[in-house]
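Notes for the one structure printed next.
The complex is shown incomplete by one protein chain, all other protein chains being positioned as in the whole.
Moving on to subunit A:
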Amino acid sequence: MLCILVGFCLQEAVVSRTTSTAIPRSTVATMAATRRNVLRGIGLSGLAVGGASLLAACGGDSGPATGSGATVKFGINEAEGVGAAHDRLAAIAKAYQQESGTTVDLNAVDHNTFQESINTYLQGTPDDVFTWFAGFRMAQFAEAGLITDLSDQWPIDGLNDSFKQAATAPDGKQYFVPISYYPWAVFYRKSVFEKNGWAPPSTNDDFMALMDDMQGKGVTPFAFGDKDGWPAMGTFDILNMRLNGFDFHMSLMAGDEAWDGDEVKGVFDTWRKLLPYHQADPLGRTWQEAATSMGKGECGMYLLGTFVVDALGENGEDLDFFTFPELDSSIGSDALDAPIDGFCVASAGQNQDAGKAMAKWLGSAAAADAGNNAADAPFIAANEGASTSTYSDLQKKSAEVVGAAANIAQFMDRDTNADFANTVMIPSIQAFLKDPDDIDGVTASIQEQANSIFG
């Protein structure tokens, strides 16, 4: 125990050093924000360390692992007061406490802080169960031994094979329990489409004709914003899946395909041809601003996740969507991005049995219902037994569309190495959007950096 703690502190120290104090004192203030993050991280782990020693102190007498008298620590990536996202998780925690008698010790952390300190969190003294995503990053944690094998908890009633697959790491074992998901699709205003006599396109020709007609009527076909860097990844993902297929997309994300090959160049080239149909100057526009342009009818469509509703300040009654149409008939259009949220059990958690038991329950229909009944905005439950009575039309349709999809990707920044997604792909896609004609330069640069990172 002690050596783990010491090892961890050492690491923490090194990490914090690299981030802020490598700079002479006079400029240390430079990284005020940076330092704050680090301090927050340290504070967080400090708390965790404190908690751990407390637990260690009382850990001698082996109380029950689950049921009354037991405690399970539950770390969630939504802070109190952010709205539905937190309310749902808190309600789920409460429901589990009532049902199992296990005391749930909720640790609510601000989303970005949680994301950014996940490494030190998992290697310190994390909560037993914590919120996470399916995909490469889950697999990465599994490989590093940071999360617990949950294959003895699977199958879980009501979670179908595609979810099981999404919960599986390359070693063939499950490390994750899904609770909800949302699809990325092309959103539009029903009223605008109706007024103009437009219909969702089913073929590539329909699609091009629709965009030309929109332009003819003075409407920009696609709203587009990439100031934050990640929204355009959604466009890359869907184009790659439509042009090169799901399998190529996934192995490209895993670093097994060339970024400077003809396939990826083809994706950028198609994107370049589609760019005139997109809002100009995307790099200064947030996705919220782009969503607003679609909401106001200045743009006809917007490729985004269902969270597009949040930016419009309405319940989405006038919104509908279709999946991105096929571009190559031999590939089809049955793959899409639908990031899955869920839970993992931390290997360093104190109460493994309680964590596993809770994780299994979190996959149940009861957990999803408890969450959805408590918040004004429901999520789309992964469990097919969950009640859909609180769903909006948009959500019902989302569930249908994702259910019908043959292959589900998680989104670029969940499907590939986080270092690569954040430090290479975001700037590279932005460089492409800045200068769409230099495809060779962009892809060559991505490949060079990929070599260095995937090594």
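One rule holds in what follows: a residue touches a chain if its C-beta (ideal position, glycine included) is under 8 Å from a C-beta of that chain, and two chains touch if they have at least 3 such contacts; residues count from 1.
Assume contacts and distances are computed from a predicted model.
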Taking the list "Nitrous oxide metabolic protein", "Sodium:proton antiporter", "L-lactate dehydrogenase complex protein LldF" or "Sugar ABC transporter permease", the UniProt entry for the undisplayed chain gives the protein name "Sugar ABC transporter permease"
Given A:E80, A:E99, A:D228 or A:D393, the correct residue touching the omitted chain is A:D228
Determine which one of A:T102, A:S293 or A:S398 touches the chain that has been left out.
A:S293
Determine which one of A:T120, A:Q174, A:S333 or A:Q410 touches the chain that has been left out.
A:T120
Give the residue, chosen from A:L283, A:I331 or A:A374, that touches the chain omitted from the document.
A:L283
Logged for subunit A, residues touching the omitted partner chain are 7, 10-11, 13-34, 37-38, 115-116, 118-120, 123, 140, 144, 146, 227-229, 280-285, 289, 292-293, 413, 418-419, 421-423, 426-428, 430-431, 434, 445, 448-449, 452-453, 455
